[in-house]
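Here the complex is missing one protein chain, while the rest keep their positions.
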Amino acid sequence: MIPTKFEYQRATTLDDAIARLQGSNGEGKLLAGGHSLIPLMKLRLSEPGILVDIARIEGLSGIRQKDGATIEIGATTTHHDVATSDILASQAPVVAEAAGEIGDPQVRNRGTLGGSIAHADPAADMPAVMVALDAEVHLKGGNGWRAVKAESFFQDLFTVDMADDEIIAGVQFQPIKAAAYAKLHQKASHYAIVGVCAALQTSGGTIQSARIAVTGASTHAQRLTSVEAALAGKPLNQATIDAAASVAGEGLQDINSDIHASEAYRRAMVKVFTRRALEKAAARA
Amino acid sequence: MTTIDRPVLPKLVGARIKRREDPRLIQGRATYVDDIKLPGMLHMAFKRSDIAHGRIASIDTSAAEEMPGVELVITGARLAEFLGPMPIGTPFPSPDHHSIATDTVRYQGEPVAVVVATDRYLARDAADAIVVAFEPLPAVVDVEKAMQAQPTTIHAAFENNLAVPYVPGGTGVDAVAGTVDNSAIDKAFADAEVVISQRMVNHRLAPNAMEPRGVVAHYEPGKDYMTIWSSTQNPHILKTFIALMNGMGDHQVRAIAPEVGGGFGCKINIYGEEYTATALSKKLGVPIKWIEDRSEAFMATTHGRDILCYIDVAAKRDGKVLGVKMKLIADIGAYNMLLTAAIPTLTMLMCNGTYDIPAIRVELTEVFTNKMPTDAYRGAGRPEATYFLERAMDMLARELKMDPAELRRINFIQPDQFPYATQMGAVYDSGDYEKALDMGLSLANWNGLKAEQERMRADGRVVGLGLAFYVEVCGLGPSSSLPTGGWEHAGVTIERGGKITATTGSSPHGQGNETTFAQMLGDQFGVPIEDVTILHGDTGVVKQGIGTFGSRSQAVGGTVLALAGDKVKTKMAKFAAAMMDAAEEDLVFENGQIYVKGSPGTGKSFAEVAAYAYVPVPLPPGLEPGLSDEAFWEPENNTYPFGCHIAMLEIDRDTGEPKLLKMIAIDDCGNVINPMIVEGQVHGGLAQGIGQALIEEVVYDEDGQLITGSFMDYAMPRATDFPRFEMDRTTTPTPVNPLGAKGVGEAGTLGSTPCIVNAAVDALSPYGVKHIDMMLRPEKLWRIINEGAQA
Partner (left out) sequence: MSDTVPVRISVNGKMREAEVEPRLLLVHFLRENLGLTGTHVGCDTSQCGACTVHLDGSSAKSCTVFAVQADGSKVTTIEGVANGDNLHRVQEGFWEEHGLQCGYCTPGMIMSAINLLGENAQPTELEIREGISGNLCRCTGYQHIVNAVQHAAGQRG
């Protein structure tokens, strides 16, 4: 219940935060909503020496749409604000939908999108959505700005493509209607045993392309490329969905197994929730 | 002469009276243990074992001792120099169990050292700085392996880890003579046309009162007096044990249960942390506080259930049950706590259920394992018995292709058979089981539900109906069945100003006795509820008591309160009679008045009579001044509430996720003081019973590591997990106490669990399934749907 001691620093700007990270000898960790980090600190599973609070850096929070196209969500935007955003409801409802599935109301009020993806819990919801939407993660560090595709940002268990002195400023993705997130809840934590995000580009009843990503199943959020291949160019109908879902998870390595779900069950659930996500996405096409 | 100057008071008993506890609770103005701050108070934190079984090779406390704010660091071996092993509350043989392990740890989370520091944060830091080296021993985790030529013995004196070995009970067993006659049970099975046999597990649960445990111990050296505040269900028992363990008399200890944030059985026990806090407070002469973290609670607060059963039911093809055999094996964990060994004996006692069964044979074995000890958890032994029997009855109905309700109906003990002596030695007080069954079937629209189930199945949905009937043993007493004493105590004082202060040895922590008991006294004395205060939970205020457990508050605590009230009322009537020159037996207490029956306008006000009793000029002959009295009372028998629970459950064909669609509960707890509170009690019990069936399970791995060590892995029911419960009651008063009240605190946990599993089996019966062990993990159900009954 009681974290170990640390030094607290409040950053005023992104550059200030970067400088503080650089001056921390690797001891520094970023703090925004704290809803990934503080629970670990209370159990003393994480004992950072310095916390750099970026919650009040101006411009890091908020949801914007640029030129009627690209949507940008600031890193310190809370899940609640994502879940209830009018822009997202009309331009990318899947993002709001997935945010609304995170934790519970209080957690959504404090937890942030940036924190969720930086932490990269293997069972977190947002990473799958970011990968499926082909989002870019915008980072700033000692070497300046960098944009990383979500797909390559999530590398492994709790591991992301982020240098010690880098900070997520936000994510950017294109509007999309025909996308959906479907999740099997772990009943205690309400993390995803399996969560699948399906994003479809359709035209005249045909799937031009699809991006499907899964979370909870393995070490990190990743694409289900065999499903995508099974969808591309096919008519958008139940038969296509069923056929594509039936190959979901093929090639997935390092499937998680715990008391809540064995490897075999998780593999099966990847198929089930791929189908459900596709059905919901198709209904929005 | 006083005239009535206020409206006629409504009768309080039986009414939905808003709780008098609530204003402080809804405003954050209640005082729980952690809210207590005393001058100079120090804080305690424990270093706990991270392995399940091992010898303590060394403990290095040097770093902890050097940390700022640390007043004391002490290991189990050093503590044992002035604090002995913990006593238990049952007559079973028991291994030594120290508050802090002295040389061997036997479950993950067992304390190995303690720190006392000036601040809670510093105490935690210092406890974490203690370095312990263990020589690990093999962990004994599987209960059936543990009891059979197990190479690892957890306690040297208990061969094969048998805490209570192979105790027979039931038909033909004479425990006193030590003889067993098998002829009746053998005949039952010889005559059987159908036999149902099944191994079933009633798995381990974590009680999880929302307030974790906590204690403040304050020894005052100048007075040689100890005050202990603890989140306990029974301060008087706590007081006795704390005195005993600290070498003090029980006149030197005051135990206070302040606001207590739920108990559910796990706060009956007196724990090592409480003994340690008091012993160290005595040693240091300062107050010491300890508050449990939830992670500690999962590891080191008693668990519940964890009994497996091999059950055989012998029956005729017409459904008449001839005999039942149960082999019960209880995994009690690493030690005997206060009531650990007794809980499975309640399972044994209730194996008869609600049925007129000619022969029953039960054999009970309790086994030590390297897990947290079990003890009472809401229902405490009775849900286990109900579960085993009601699952087996359901299997029998399925085998015979009978409606499960009809099978129960033809086996019920009939109303004219009460009092009914069971094969297990219980004497059921009263009951009308068929009435409750019929009410349940009617409220549920049982046949309508069956039709709906068929429609849903036709749509490809996996849906089941389940029904379970239960009887439980409540109102625990008399003293012959409760080592702590099976009575309760109450005191009633009419204050000089005509208000009433009453004390009760019941120690409510959510049950609402400040309201229900005030309702009773209000009616008894004819005064408004606002004029009554109920005090509890403080041995300095409440002279004697046993406490709140076993659904005994109303049946035992309520009865004794009424008896104490009678004594005071009788005396008050004498004062009033003297004032009015009337015969005391003609007096009526009503509406704030005491008057001669038939002449309500001619009496004295209640307050006037009270004032006279305290300044009695003249003092009526034969009377002492004042209006205060007390009573002890114990029932001659327990009470046996019963009921019928019905569930409709859907299982997601794709994922195996179970969803409770309907939950119907008929409960008969005898006469009711406050229906709103009774409903709340049933709701809470249902939630815990449903939780056990669907989402709650304590899991240890093969090394004895607790996998479900937090709310991240142990699923607690949330509001979204339940449909709206549909409820009703039948009322069959008990003859055991003058109130006719049976008890209701635990009832909800009894029927709900088996009826949900029955519903799950019903839902999955098309896949050839006959039994599914709880909890109903989605994966387990999914495998049955995908792989059939062999899954």
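All chains are identified by letter, namely A and B, in their written order; residue positions are counted from 1 within each chain.
Note that in this section contacts are C-beta pairs under 8 Å (C-beta built on N, C-alpha and C of every residue); 3 or more make two chains touch, one makes a residue touch a chain.
Keep in mind the model is a prediction, meaning the values are calculated, not measured.
Visitor: Pick from B:Gly54, B:Gly76 or B:Gly262: which residue touches the chain that isn't shown?
Guide: Within the whole complex, the residue contacting the unshown chain is B:Gly262.
Visitor: Out of A:Thr12, A:Ser90 or A:Gln106, which touches the unshown chain?
Guide: Missing-chain contact among the listed residues: A:Gln106.
Visitor: Since one chain isn't shown, list which residues of subunit A touch it in the complete complex.
Guide: Against the missing chain, subunit A presents residues 1-8, 10, 31, 34-35, 38-39, 41-43, 51, 53, 55, 80, 103-107, 109-110, 188-189.
Visitor: Touching the missing chain, which residues of subunit B?
Guide: For subunit B, the residues touching the absent chain are 18-19, 21-32, 34-35, 120-121, 208-212, 259-262, 264, 291, 293-295, 509-512, 676-677, 679-680, 683-688, 710-712, 716-720, 722, 724-725, 748.
The rule is simple: only the chains that are shown with their structure count from here on.
Visitor: If we count contacts the way the header does, which residues on subunit B are in touch with subunit A in the complex?
Guide: That would be residues 120-121, 124-125, 128, 293-295, 654-655, 657, 695, 699, 707-708, 710-716, 721, 777-779, 782-783, 786 of subunit B.
Visitor: Where on subunit A does subunit B make contact in their complex?
Guide: 1-2, 4-5, 43-44, 184, 187-189, 259-262, 265, 268-269, 272, 276
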